[in-house]
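Here you go, one structure.
Here is subunit A:
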Amino acid sequence: MSRPKDAMNRLRDPEALSFWQRTYVPEILRGLKLTAAHFFRNLLIHIFHLAGLWKDRRGAETVQYPEEVRGYSPRLRSLHRLTKRDDGSPRCVACMMCETICPARCIYIVATEHPDPNIEKRPASFDIDLGKCVFCGFCVEVCPEDAIRMDTHILNFAAYSRQEMVWDINRLLSNEPQRVEGIGEIRKVK
Partner candidate 1 sequence: MSLQSFSDRLLSEISEILARYPQPRAALLPILHACQRESGYISRDTETAVAELVGIPAIDVRETVSFYSLLLDKPAGKYHLQFCTNLSCTLLGAEESVAAACRKLGVHPGETTRDNRFTLTTVECLGACDLSPSLQVNDDYYANMSAEKVNELLDKLK
Partner candidate 2 sequence: MPTLTIDGQQVTVSKGATIMQAAEALGIYIPRYCYHPGLRVAGSCRMCLVEIEKAPKLDIACYRQAAEGMVVHTTTEPVKLARQSILEFLLSNHPLDCPVCDQSGECDLQNFYMEFGLYQSRFLENKIKRRKAFPIGRHVMLDNERCILCSRCVRFCEEVSRSHELGIVNRGDRSEIALREGSQLDNEYSGNVIDICPVGALTEREFRFQCRVWYLNRAASVCPGCSRGCNIELHYNVNRPHQSGGKRVLRLKPRFNAEVNKWWMCDEGRYGFEFIDAPSRLQDFEIRTAQRTVVASREQAVQTLSDWIGDSIDRHGSQSLGIFLSPKLSNEDLYGIGKFARHVGIDCLDFRNPSERPGYQDDFLIQADKNPNTRGCLELGLYRRSEDSGGWMAGEIQRGKVRVLIVFLQDLALAPEFQQVLGRLERLVFVGSNRNGTAEIASLVVPSATYAEKDGSFTNFEGRAQRFERAVVPLGSAVAEADLVASVAVSFGMQREEFERERLLSDLRREYPFFDQEALNPPELEWVYQTPIGQERL
């Protein structure tokens, strides 16, 4: 507990710096030593990798997306999907809760009559403009019917036009949930 406090005091009080620290030179050399050590270590590992050796040591900590992906957490908020009833129709009853809560105003629902008076209401159209979505997940939390979820783990839905970024009800219904396995594990993708 005491060390960070000392460090803070040293930073605040220039008197606490020693002469060599004040010249900066040894400190600069120490900094260079640290980065240079990383440089040479990683260089060496990469060279070994090229030769097919030391494959279990990583020369770079970064995940090489999209060749490598990490197992996503179940809490991850990814592309939306609309859940279905047993007969395949959307569970959504067009109550507009998600549209109301949405801080980005990216959900557009038009309601219409459902033939079954016990369901009564269904969405005639349900559009999410992913170009506006901020992935806050409020729509999922607010849904009284569990009709919308963000568990597809689909993250690459970029498109070449704004219109293509708008996902309509059919596209949203066609999304499937992703099984969660190996959270944080790095996997090679073929």
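Inclusion criterion for the candidates: all candidates are chains of the complex that A comes from, given by their letters.
Simple rule for what comes next: a residue touches a chain if its C-beta (ideal position, glycine included) is under 8 Å from a C-beta of that chain, and two chains touch if they have at least 3 such contacts; residues count from 1.
Only a predicted model underlies this, so the values are computations on that prediction, with no experimental measurement involved.
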{"item": "Of the listed candidates 1 or 2, the one touching subunit A in this complex", "value": "2"}
{"item": "List of subunit A residues in touch with candidate 2 within their complex", "value": "93-97, 99-100, 105, 108-113, 117-121, 144-145"}
